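Every protein chain except one is present and positioned as in the full complex.
After this line comes chain A, so read on.
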Amino acid sequence: MAGWGWGWARAVRGLLLDVSGVLYDSGADGGAPIAGSAEAVRRIKASGLKLQLCTNETQATRADFVRKLRAMGFDVSVAEVTAPAPAACRLLQERGLRPHLLVHHDLVPEFAEIDKTNPNCVVLGDAAEHFTYANLNEAFRLLIGMEKPVLISLGKGRYYKETDGLKLDVGAYMKALEYACDIEAEVVGKPAKSFFESALAELGVPAEQAVMIGDDIVSDVGGAQQCGMRALQVRTGKYRFGHWFRGNLENSSTCSAKAAHFLAGMLDIEKMMLLFSLVGAISFTFQIFQSFTGLLCGGAREGQVMTQSQMVPDGCQQHKDT
């Protein structure tokens, strides 16, 4: 907890924001913004903090994606978006790979400059309805026929939330092809470290001065913390109660992330800044208390969180344990 006690007093100069599940929920009809998020983005910009959208969305080109967000009231531009497809293109060009694309139709233009003849690798994106048996079989046959099969997956999320419910994400299909061919895929996008690093480069802020905000405990929070950033999980989007027990989060600052997550209902930057200092002060106090009693948590991460949960306001809903 030491890193959080006074650590939060360190300046935060930039924010990486996940998009789906934080700013808006995607859907067949274009999706719907999450209440208060557009206003929050405006306030971030007005406060002088730098902003970069760090998304794994691969159902559209960046230009179309930004157009959609702007139509919902988000004041963002293409330069402020870090997405997997351009990163994958760079990778393909560096390694001389010619891809067979199993991606959403609307993403294909991002690969316009790439040679796709006589493919020697498969690129997998969130193809949604295009994840048919026939399409998957085609990708499988190509991979199994390669001497050295290369499978590049744009992200490895398990599922995401759309307006009409939860849906399987590219990760499930990545695992399917990995199992079928007995290979391991390379992930471009969250939670790969290189992806966060390129987002930070585009943000122009070092990791210690950046905070990642997302709804996915593994891809957003876990991945960001592996890079040395601090991270917050919001309870919108795909968030499900109990998932923070499952994340493989080694950084002890997780606990405060979990606490802040309980107390932060919505994306409200100014309140959160105040919160960080408050949480930092409280956890510092607990540490002192802990070292006297030695009984409080028994060293278990969960134990610490349970103690902090006593601070949760009464309105907190208890979801079914997964």
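Going forward, a contact is a pair of C-beta atoms (placed from the backbone, for glycine too) under 8 Å apart; a residue touches a chain by one contact, two chains touch by 3 or more; residues count from 1.
Here, contacts and distances are computed from a predicted model.
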Inset, instruction - Could you tell me which of "Peroxisomal membrane protein PEX14", "WD repeat and HMG-box DNA-binding protein 1", "Haloacid dehalogenase-like hydrolase domain-containing protein 2" or "Cytosolic Fe-S cluster assembly factor NBP35" is the UniProt name of the chain missing from the displayed complex? - result: "Haloacid dehalogenase-like hydrolase domain-containing protein 2"
Inset, instruction - Pick out which of A:Y173, A:F195, A:Y239 or A:F286 touches the chain that's been left out of the picture. - result: A:Y173
Inset, instruction - Touching the absent chain in the whole complex: find that residue among A:F140, A:F196 or A:Y239. - result: A:F140
Legend entry - Residues of chain A in contact with the chain not shown: 128-133, 136-137, 140-141, 144, 158-159, 165-169, 171-173, 175-180, 182, 246, 322
